[in-house]
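Please see the structure below; I have some questions.
A single protein chain has been omitted from the complex, and every remaining protein chain is retained in its original position.
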Amino acid sequence: MANYTEDDLAKELKDQEYKFGFVSDIDTDTIPIGLNEDIVRLISSKKEEPQWMLDYRLNALAIWSTMNEPSWAHVKYKKPDFQSIAYYSAPKQTKKYESWDDVDPEMKATMTKLGISMEEQQRLTGVAVDFVMDSVSVATSFKEKLGELGIIFCSFSDAVQNHPELVKKYMGSVVPTQDNYYATLNAAVFTDGSFCYIPKGVRCPMELSTYFRINAGGTGQFERTLVIADEGSYVSYLEGCTAPQRDENQLHAAVVELIALENAEIKYSTVQNWYPGDKNGLGGIFNFVTKRGVCEKNAKISWTQVETGSAVTWKYPSCILKGDNSVGEFYSVAVTNNYQQADTGTKMIHLGKNTKSTIISKGISAGKSQNSYRGLVQIHKNAHNARNFSQCDSLLMSSECGAHTFPYIECKNNSAKIEHEATTSKIGEDQLFYCKQRGISEEKAIGLIVNGYCKEVLNQLPMEFAVEAQKLLTISLEGSVG
Amino acid sequence: MITIKDLHASIEGKPILKGLNLTVKAGEIHAIMGPNGAGKSTLASVLAGREEYEITQGDVNFNGVDLLSLSVEERAREGLFLAFQYPVEIPGVSNINFLRTALNEIREHKGEKGISAKDFMSLVREKSALVELDSKLASRSVNEGFSGGEKKRNEIFQMAMLNPILSILDETDSGLDIDALRIVANGVNQLKTDQNATIIITHYQRLLDYIIPDFVHVLYDGKIVKSGGKDLALELEEKGYDWIKNNTLN
Partner (left out) sequence: MEPVTKATLQVFRKKLSPAKLLLPSSFIDANEKELLEMDFPNSRQEAWKYTRLNRVAKINLESTPSSIIDWSSYLMVKDAYNFVFQNSECIYKSPDLPKGVSIKIGDEIGAMDWLSSINEGHVAKLNVAHAQNGCVINISNGVQLDKPIQLLFISDGPKQPNFWRNQLQHGKGAKADIHVGYFSKDAIDSYSNVHWSVFLKENSHLIMTKIQNDGDANYHFSTENISQLKDSNFTLNTLTLDGSFVRNDVLVKVEGENCETHLNGAYIMKENQHVDNHTTIDHIFPNCNSYELYKGVMDDKSTAVFNGKVFVRPNAQKINAFQSNANVLLSNDAAVNSKPELEIYADDVKCSHGSTTGQLDEEAIFYLRSRGISEAAARQLVVAAFMQDVFLKVASNELKSYIYQQLAVRFNLYLQEKD
């Protein structure tokens, strides 16, 4: 982070409109719009899936058709028309990519624009990247090197073909098919995503990273991520999201399942920067995501998220602390500006003894946006000596925005200790004055103060992501005061 | 350097400054003394540009520019520095990052290039030694968890880093023990050149034992009622502010 200076930031700021708003001119293979059994069969056949996978999808579709879209979240939006979405869109390709060299140059250009040039990544940072554009995973780097350690890092489709036993065993084990409206929809129509397996006792030597991008218009993205950390293993996983600027609302309904077996640790970081819509609230991504992990004995799952994008966000990365002594963490920064709405938080379900959870949530609302923290801390009867600490702070940047806190604390064990604190306040006038008296402009002062406010969360991110996140925070709040 | 003419300022409709006149030239140190409520801190706030105060009359010329027409940060970039009586804490923002941002904004304003990381760090080392500030404090969050004395020393450290033309020290001596007072004063003295000037706002004269002023002014009821040399401070200390009050009433 030391290399990144305020001058770099100033340069970035000149390009303050949503900079990932370009559309790549890539031929896509998009199926007709609509959702029915035939479409699900079509997706499955396009992906040359085995029968069990098709059955899984059809079962999900049948369940979904009996469900109602939830309305409890503190967000207002026009419900998507599920029959007008194309559920499969893939960059056209004649054959599977054998190596990086096979990748379409236009696609490579797209990645470069996103700042994820594979060559660069490979050479400099040693981050293994999976890139998911619209519906399919297009390139996974570092496969061989990881393979030597027995680590499987591939697209979800590849995993269905090559590691069916793992997929069958774990898919839906944390987020069951019938879990909720969007997760069920995802189970029926998911097109690709990332899969990762870390064998027993292996410490993954590099950050694994997936970039998601919605490119084509009129489509949604429904990816699925499955991370399995076998006993005593460790992995740090990064996820980045962008989408082009479009006037329409596009739906992103993903499912992420994490399985941390005994003594394993998974660190999952997200920098979510889906297109938030324009200044008047037109367009933007509906981000309805189900993320959940389960911790076996002594395992640990740590979620870190920096959310600056999406028109509407509905997302609660959660931990089921099933094993004794397991640990769940949730660190979140959610920024909303203009007409953005976010309803996000976490669930910490304490089942095992001596389980521990920490929740640090920083919400920043600007413009006319609405930002809600919604969290559940649940201590079950047998969760002796469970501990939770939650701190939820909201910062208000305009008189027309809203900041809300809805924590649910449920305790059924008297040896538990739960502490929840929340504060809501305006950005400190005294702090702004102090910065300005030292010659710092208001915009920069806000950037500094907000980044300082979020430090506890940003510190959880791997270095490269932290820099990106800092920039994003500053950019998303441009012009938000005054 | 700065000429304040007939300055009137009020807060929430209540007049505080009622026709204040003051001229400070380069190379001078002025002390402004006065009882509580005389308007000392208001003067510092008005010069720095706090928006709660309404300027109802008068003008301030700062090196040829109309100071009151400038925004807070423009005043700072023109070389006006306020050492706060109560420096605010900014959690999560490191002193270093804060100062580097400030320094570069000021440099940019002057048309200079940004300072390199290496030069910046050596400047930090040099200037923090001046006020005997532990370099660890420089990397901590701005004022967060600092003791009262550390906060004041940090103010002088920032002053040293930003190299202002006019520094206003607002009750910098309050809450300082004798050692800290000596360190702060020593810092200020070392920063003195014939190009810059300092206004010291204080209730007590003890700081003036360490920083010798060229002029001492007594502020009372929003106006400067008496001016003199450094001896005036001693006389005040001896006779108390009632002496001024009685003189003014008569």
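Letters are used for the chains, namely A and B, taken in the order the chains are written, and counting of residues starts over at 1 for each.
Quick note on the criterion: a residue touches a chain if its C-beta (ideal position, glycine included) is under 8 Å from a C-beta of that chain, and two chains touch if they have at least 3 such contacts.
It should be emphasised that the depicted structure is a prediction, and the values quoted were computed from it without experimental measurement.
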Visible chains that the absent chain touches, using the contact criterion stated earlier: A
Contact residue for the chain not shown (choose from A:Leu35, A:Ala90, A:Ala183 or A:Cys401): A:Cys401
Residue among A:Asn36, A:Asn162 or A:Ser425 that touches the chain left out of view: A:Ser425
Chain not shown, touching residues in chain A: 72, 379, 381, 394, 396-426
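The rule is simple: only the chains that are shown with their structure count from here on.
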Parts of chain A lying in touch with chain B, wherever the complex brings them together: 2, 5-7, 428, 430-431, 433-442, 444, 448-449, 451-456
Interfacial residue positions of chain B with respect to chain A in the complex: 48-50, 71-73, 75-77, 81-82, 84, 87-88, 90-93, 97-102, 104-106, 109, 114, 117, 141-142, 158, 162
